[in-house]
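Omission of a single protein chain aside, the complex is shown with its protein chains in their original locations.
Moving on, here comes subunit A:
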Amino acid sequence: MKKITLKLFRYNPETDKKPHYDTFKMEVEPTDRVLDLMEKVKGYEDGTLSFRRSCAHGVCGSCSMRINGENMLACKTLVQDLGTNKITVEPMLGLTVLKDMIVDMKPFFIHYESVMPFFVNDEPDPAQERLQSIEDRERFDDTTKCIMCGACTTSCPSFWANEEYVGPAAIVNAHRFIFDSRDKAAAERLQILNDQFGVYRCRTIFNCTVACPRDIQITKAIGEVKKAIATGNLD
């Protein structure tokens, strides 16, 4: 067992003008996840603590928060991974805070929708499946792993500065279709991202790549999209 101090960002829109922090001391296992600590607080200390969680296994993307100053999934981060007894949990930056760790994800999803994150191919359906070579599938494998947690976009100083920036997550999901050999709308998506609030807001700061719980090479994906726009070539 390990003694830790858990400091939680608190904001209740009904009573608070300003946010504050609540501190809890507890004994935990080094292999406990940050999400477990928050469940403990919610279950035994203060039932009003609000945060999003669903799968608790790092696949749904609900529990992304700022843990010790860095975006992570609370359900994937063990106490021992943090290497300290002081754990601070705060909501992600750059989105309005609705309550405690819960932020308004709407702007995030609007950007996601704007890049046409769906398969487009108006050619008549083939008799069987649309075939794709192993190499062609490999081309966009990395960006298929996104779970839409928002850790990348809300770690990006360009997004903090301007909400209109489409953000890394949307570009990752555009990349997933742009480089899919079966899809036919790459040109349209490149056009959407060829905008002052598109890929050019990326200043290669790399916070997104570091934050991504799926280890997606986000800045590389953005770089590939930038290059495709500049050269008009998908290779």
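Quick note on the criterion: a contact is a pair of C-beta atoms (placed from the backbone, for glycine too) under 8 Å apart; a residue touches a chain by one contact, two chains touch by 3 or more; residues count from 1.
Heads up, the rule we're going with is that contacts and distances are computed from a predicted model.
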Legend entry - Per UniProt record, name of the chain withheld from view ["Succinate dehydrogenase, cytochrome b556 subunit", "Aromatic-ring-hydroxylating dioxygenase subunit alpha", "NADH-quinone oxidoreductase subunit C" or "Sugar ABC transporter ATP-binding protein"]: "Succinate dehydrogenase, cytochrome b556 subunit"
Legend entry - Candidates A:Y11, A:F24 or A:Y165 - the one touching the absent chain: A:Y11
Inset, instruction - Touching the absent chain in the whole complex: find that residue among A:M26, A:L93, A:I192 or A:L234. - result: A:L93
Legend entry - Touching residues on subunit A - with respect to the absent chain: 11, 13, 19, 66, 68-70, 93-98, 104, 155, 157, 160-161, 163, 203-207, 209-210, 217, 219-220, 223-224, 226-227
